[in-house]
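Of the protein chains in this complex, all but one are displayed in their positions.
Now for subunit A:
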Amino acid sequence: MTDEVQDNGDNSQEKEEEQLGDRSAESGKNAGAVSKSVALSREANRAARALVMESNKLITEDVLALTKTYPACNALIEQQEIRIHNLMKKLMRKAGTGVQPPKLETAEVAQLIERTITATDNLCGDIHMIIDALDKAQRDEIVKIPKQVVGAESTRKYLTAEDKAAAIRRIATNLPSLLAQRMRQRDADMNTRKVAMHIEKPQKKYGFSFCIDNSEEPFKPKLVTKHHTKAPLASNLTVIDVDEGKGKRTWQSDIAQSLHPYAFELEHLKIPEQQLNSKKPIKSTNLEAQEIVLVDSKAKLDELIGILNKEREFAVDLEHHCDRSFLGLCCLVQISTRTTDFIVDPFPIWKDMHALNEPFTNPNILKVFHGSSSDVDWLQRDFGIYVVNMFDTYWAAKKLEFKKFSLAHIVSKIAGETLDKQYQLADWRVRPLPKHLISYARQDTHYLLYCYDVLREELLKKGIEALQFVYENSKSCCARVYEKPKFDSEKCLSLSKRQLNNQQMHALTGLSQWRNQAARSEDEGPEFVMPTYQMLHIAESLPRAEQEILACCYPLPPLVKQFSNEIYKIVWSARVLPQEKKSLTSASSDENRSNLLEKYVDEMNRMTAAKALLRCNIDFSHTNFDEEIGGLPEELLNDAGTKQDVLKKLQRDSYLPVLLGLSGSEKEIMVVGRNKYKRKLVNSIVKELEEWVSPYECYQILEKREAKRRKEEEEKNQEQ
């Protein structure tokens, strides 16, 4: 073992490690740099391999002894030692490893090796920590990656281990500062939430509650004018039924309500050429550079429509609220063109929103959505807006087999931007809209057009059929017809995890119905009227007094307080019901009891997947329970599937002939011995035992007598 290292190997290694030290700072940037560091580590590997190859070519021990006898060689060796030592010192310092090579005079090979190993370990540790921190930040998708460099600072400054520790602390403190940023934002959100309870309901404030129909009647479409029509709107037909002798009968056909008004147009939609051709994707403009236009008046809305009518494509997204409204409310419509982001506040212009139908149903203008099924429903329900010619990025992601199909993942993968998703569940009714909500909302559509471009190119690379697939699915989303949610009073019974007796079930169904009616009349969400867990609590505990009911509901919803009398009546009507007890000990008839036994036995014998898991100690986790488990004997496998007559099987030989000796039900009492007296005694005892009626047999005889008597009585009654 020598501590001589050849020039080449050493040089390349030093260069490598210095590069690594500097580059680790850069890897603090995006995920894109991770690939750079992968390439980097490959280079380092190559250099290390070269190093090992070269060092193997060096002279061996025995030759070294000879070499050292030459003074010139000795001098060279010593010179190289010093040089190498200096190189290692510089290297370890620059890379920020925190260790130093041992002093030349007292150096031992083992020590040197140890120090080198410690140095590389420390380096790896630093890199790991940084990569972990950034990984976590990326995974959460909530925390924005800060633009500042998180990682090792310039390594030239490192002098002692102290400096390194300080750098580590700096990394650690950067993370809490991100948390602090989140806390600040969350505080803002809390205030928004507090405001939510005190927000005046926009239905009342802006006066469009007459547009909302919460009744059980089927939904009436709100279409006012049909733009871009190819077929006339299927108006409410008047059907005249001529019945012989009974005269004419006329009624209105409501077929219009169940059809999609644009069904014909959608079916015959021809995708415009420019949407099927390949074109270079146009990148989204910078968030700060692009302006946000707030549309909240009829004039601004008309302006917007004018702009949209001239566009080739635009992106759309909606923000929805469902707590304080029975059917739900659209609170915001975000529309993005290539140059501008528009935020449409529908509350002041609720009745005029239908004018957006003009660009939305134009078959030559493309609308880009993400996850459009609920958006299409909401547009129909609230504004009577329909969509013709749409591209849904969700279907594109599915076709291209992305790992995740969320908007955030698509945007981060294609545009490289991380969307801040924390306001997804905020209350969007708040007016005036705070700045952070507006900037959150516009993000959803800002990158969508660029994503559409890139996705289109990817799909075209796969083939025109892939693109057609996405358009077909988007078309079926457009063809959705909104239907009001139906209320099923039996559904509430499945909510309870416990077995309820008839009183509790009555109370639960009554409460559920009241909740539904109150929600409809007050136009609130059912959960706001009375949360499900409170409803279950009341049904299960059946409180006796009104105060108790109010105590069951904590925190007390305002509508419960208002209608506490109604609730009390429902609970009281449940309490007065006679309690039905299911008792096994009730004297039931023969058939009932035997049926019970049959059912019980059936239940015990029927093997279900769950039971099999519990009972069996064989690992079935990787098998499908519907398939047959292998290992059955050949003869049985042959029988499987063939519907042989079951009776024939009985004749088969058993492979345990020993047990054939089991036959014989009666115990034959052998009388041993020839003693006549003993035999007689035994026989008399046996006779008595046979004559003796066991208690159960007495019971059975009684049952038979009862059944006979009942039958006779019935016959007598029938005769009478």
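Here are a few things to note about the model shown:
By our rule, contacts are C-beta pairs under 8 Å (C-beta built on N, C-alpha and C of every residue); 3 or more make two chains touch, one makes a residue touch a chain; residues count from 1.
To be clear about the criterion, contacts and distances are computed from a predicted model.
Taken from the listed names "Synaptotagmin-like protein 3", "DNA-directed RNA polymerases I and III subunit RPAC2", "S1 motif domain-containing protein" or "Eukaryotic translation initiation factor 3 subunit K", the protein name that UniProt assigns to the chain not shown is "S1 motif domain-containing protein".
Checked against the full complex, the one of A:52, A:124 or A:698 touching the unshown chain is A:698. The missing chain, though absent from the display, is touched by one residue of A:132, A:200, A:598 or A:715; that residue is A:598. As for the chain not pictured, it touches subunit A at residues 584-585, 587, 593-594, 596-598, 600-602, 604-607, 612, 616, 625-629, 632-633, 636, 639-641, 643, 646-647, 649-654, 656, 659-660, 662-663, 665, 685, 688, 691-703, 705.
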